[in-house]
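Below is the structure I would like to discuss, written out as structure tokens.
In this view, the complex is presented without one of its protein chains, the others remaining in place.
The chains carry the letters A, B and C, assigned in the order they are written, with residues numbered from 1 in each.
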Amino acid sequence: MGIEVCRAVDRADDLDLVAMIDQGDWLFNASDASAQVIVDFTAPDVVMDNLHWCIDQGINVVVGTSGFTDERLARVKAWLAAKPEVGVVIAPNFGIGAVLMMEFAERAARYFDSVEIIEQHHPKKVDAPSGTALHTARLIEQARKAAGKPEMPDATTDEMAGARGAEVGGVRIHSVRAAGLVAHQEVLFGTTGETLTIRHDSFDRASFMPGVLLAIREVVQRPGLTLGLAPLL
Amino acid sequence: MGIEVCRAVDRADDLDLVAMIDQGDWLFNASDASAQVIVDFTAPDVVMDNLHWCIDQGINVVVGTSGFTDERLARVKAWLAAKPEVGVVIAPNFGIGAVLMMEFAERAARYFDSVEIIEQHHPKKVDAPSGTALHTARLIEQARKAAGKPEMPDATTDEMAGARGAEVGGVRIHSVRAAGLVAHQEVLFGTTGETLTIRHDSFDRASFMPGVLLAIREVVQRPGLTLGLAPLL
Amino acid sequence: MGIEVCRAVDRADDLDLVAMIDQGDWLFNASDASAQVIVDFTAPDVVMDNLHWCIDQGINVVVGTSGFTDERLARVKAWLAAKPEVGVVIAPNFGIGAVLMMEFAERAARYFDSVEIIEQHHPKKVDAPSGTALHTARLIEQARKAAGKPEMPDATTDEMAGARGAEVGGVRIHSVRAAGLVAHQEVLFGTTGETLTIRHDSFDRASFMPGVLLAIREVVQRPGLTLGLAPLL
Partner (left out) sequence: MGIEVCRAVDRADDLDLVAMIDQGDWLFNASDASAQVIVDFTAPDVVMDNLHWCIDQGINVVVGTSGFTDERLARVKAWLAAKPEVGVVIAPNFGIGAVLMMEFAERAARYFDSVEIIEQHHPKKVDAPSGTALHTARLIEQARKAAGKPEMPDATTDEMAGARGAEVGGVRIHSVRAAGLVAHQEVLFGTTGETLTIRHDSFDRASFMPGVLLAIREVVQRPGLTLGLAPLL
């Protein structure tokens, strides 16, 4: 993913690639090269140190690393309070299609009696459901709560064990894992006599690059913490 | 459709069904019964007379009849100018799912290189493409134009004849007709490495009733002409 | 369902409707009317008595009632052994599309590394997964075993609770329940770089009638027990 991002930045006419930092390399390389923005696709155990250093140095950051709990986000905000001119964008998914899918799911939630999520991924994925599915379920839960929607209708009494997925905030998620798949998600809304389906298919990591470039361009004009790509669209 | 609407109004706790007017019946029945709103699901050749009479009588109108050209809409606006307290809602589709599909299609249009529409209906339908597909294509065309999107990529040079569908404002529409189908539409957006699909399935006329009831409740508070259900959501 | 079947038989030129038997009515009405075939859409607690009586009377039977365990099927076979001229067709699903879906799923099973089933039904359904999904999973399990296919790839280690569905014979089933849905099933096969999806959508009980009529026509020429509609196609 790191190399892919470097390539995308290098190809963009309005951006300059000034440093590539791999595992074991020093972050100083970025400040030495006068980087205005650092993009972090690392791992949950190092991302907080990276963020602290960048904010301290006054460098804006775009983060695609996962594992941000409410507590971690609070810490980032505290660091940013001391450096009000720095911008940080943390996003669970940089695919513009995925971001729109989540926005539309949140918007549609109040108008339908039922909604379930079917996420489909390659069989090497270790977590089920996917982070994007969990995030979508929470957005839907909040939108339904705000609109005063009652619990979804479900007469199931006779059940079996062994399904892959989850129930998050009253929203059922189905996690399909199969060879041949890449990364796909379907949000199915239903009410009397009709259904509305929003589906995102990602075939290639290249699909995340327009979103990463957008975040790089925007973060320099957005001091403070921005969560998700939605506010940038 | 008329009977279905009467039933839905009758069942709604906050609405009263005061008159049912069939072909050949007098519209006076509605004013005699002090109707606040008239719902018109008639035919293109009578709807304009109905509208004129209602506006003249100061009765609000919800219209599901098709065939509204720009010229007809101009005439309705002229009548309303003389009766500024009257509200008229004219909508091509009362399915809330369909309305959201169009809204989402318009919103997504600027972010993708390509978009095509696949609409699927029962084989007794006489027009292809459907009115909803045409309306969606025009919304997409305008959104792309406003965002300065170039023409869609398409290397096709070797073509054949006989397809059912259309090209409207640069957007291809595919019209599928098959036994077993009811009313379905898919809007497929694509850009590097990803696609976003918005699909609406309508299995039953009952799916239009929530939208009709919404329009009835809203039209009394919205003087003037409202086009489509979107502004009411 | 019973009334629907009576209507379909009545409309068929080559069939005569000679008796309609509801809960509480006597089966003798059917033999008095010289019925050649009885169609049973009743309930698990009465279907065995009905079947015993019909076979005893030498009347062929088409059964759409669910709840047939291996033990029950063995009992039916024993009864038929004493009446070798009588035919019985017991089918979990009379939709020709559903029958073909199961046939194709069984056929494709040996060629793909992974397969999962997504069944989608209205929220009044009490059992999850559906009978058709369970039957499909077992067909796939047997076909994979016969072809010596290894277990499906699945790296999931980080799981959550609350999904609706099952694992049957190594095949994951996902059970979606939402307002607006009728009866739908998707079987998704995947191998390196490609997926094959077989989907059946049933919008209306009317879709079962061609299958019921086919079974009625065929059962008179097929002494003994026939399981499922597939052998009749």
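Quick note on the criterion: a contact is a pair of C-beta atoms (placed from the backbone, for glycine too) under 8 Å apart; a residue touches a chain by one contact, two chains touch by 3 or more.
As the structure is a prediction and not an experimental result, all values here were calculated from the model.
The chain not shown here is in contact, across the full complex, with A, B, C.
Residue B:Gly193 is the one among B:Gly64, B:Gly193, B:Pro210 or B:Gly228 that touches the chain not shown. When the omitted chain is restored, the residue from B:His135, B:Arg172 or B:His200 that touches it is B:Arg172.
Panel shows chain B; residues 112-116, 118, 120, 123-129, 152-168, 172-181, 188-195 of it touch the chain omitted from the view.
For chain A, the residues touching the absent chain in the complete assembly are 180, 182, 201, 203, 207. Contact between chain C and the absent chain runs through residues 95-98, 100-101, 103-104, 107-108, 111-112, 189, 191-210, 233.
Keep in mind that, in the parts below, only the chains that are shown with their structure count from here on.
Centre to centre, using the average C-alpha position, chain A and chain B are separated by 35 Å. Between chain A and chain C the centroid-to-centroid distance comes to 42 Å (mean Cα coordinates, whole Å).
Between chain B and chain C, the centres computed from C-alpha atoms are 40 Å apart. Multi-chain contact residues of chain C (touching two or more other chains): 180.
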